[in-house]
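Only a single protein chain was left out; the remaining protein chains are all shown in position.
For chain A:
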Amino acid sequence: MGSYMFMVLPASILFLIFHTIPALMGIFYSFTDWNGLRPTYNIIGFTNYFNVFKDMDILNAYLFTFKFAIVTTIIVNIISLSIALALNSNVKFKNFFKGLYFMPYILSMLIVAYIFNYFFANFWIDIMGYLGIEKWMVNPLGNEKGSWLAIVFVTVWQSAAFNTVLYLAGLQTIPEDLYEASALDGANKWKEFWGITFPMIAPFFTINMVLSLKGFLQVFDQVLALTGGGPFGVTRSIALLIYKDGFSGNEFAFQSANAVIYFVVIVAISFIQLRYLQKREMNL
């Protein structure tokens, strides 16, 4: 037992110091009026929390973050499942495609977003003009209505790769004879998908949905690189707001309260989602 103890103790202590204690410190600061720099602070109870709910910037950040995370999760999962289905069928150049479609996973989200920043500023208008969609002939990044969709677009481009690999792994666990039996019964492709494929990959669907939503609720890099939170603050995500105002805006304690609420929200959503989706798996 002694050696085993020695194997886990240093790591556990470091984890406690650098992960749990900062989290607890964050919770503690949320009950103070500290600005992050002053030597002293007072404990002010739940005041920060009440103010969080009254702060329009924060409410808008939640609204944007949720809208972004839900829409991106749905699109990423539809696209990555479609790509995985295509890669799993009998296609030409299969290995080349697999390699190519996984490539975005190894690229930095920040740099991908910088590249697309140029794309939106220079090509978007031309493409929309060519397609004859005059309404969209503006740089979406500078447009209050379009900027969040541009962030969705870039995020899907970069993150669908990882989900594709998960779905592909799931598809490869389905035994071929199930399809042979359904073919004998005369099921068409659509019925085959809903009757066999989708139920068989249910656990992969669950994990993809939970990981995607949890990840996208923490959106940061791409927002900073694409819009910086603008135009007029409509694309400020919660993580970006905590970073910007927490470090520089004299709002250290206030943003700590925001972070605590954010933490509770993410944990609650992940668990509800996990519960609901796993129950669905059993019923299939």
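What we mean here is this: a residue touches a chain if its C-beta (ideal position, glycine included) is under 8 Å from a C-beta of that chain, and two chains touch if they have at least 3 such contacts; residues count from 1.
The working rule: contacts and distances are computed from a predicted model.
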Missing subunit (named according to UniProt) among the choices "RNA polymerase sigma-70 factor (ECF subfamily)", "ABC transporter permease", "Aldehyde dehydrogenase" or "Protein tolB": "ABC transporter permease"
Residue among A:Thr47, A:Asn143 or A:Gln218 touching the omitted chain: A:Gln218
Selected residue (touches chain absent from view) among A:Phe50, A:Trp194, A:Phe247 or A:Tyr276: A:Phe247
Residues belonging to chain A that touch the chain removed from view: 1, 3-5, 7-8, 11-12, 14-15, 17-23, 25-27, 29, 36, 82-83, 85-87, 89-93, 95, 97-112, 114-116, 118-119, 122-123, 157, 162, 165-166, 168-169, 176, 179, 183, 207, 214, 217-218, 220-221, 224-225, 238-239, 242-243, 246-247, 252, 255-256, 259-260, 262-263, 266-267, 270
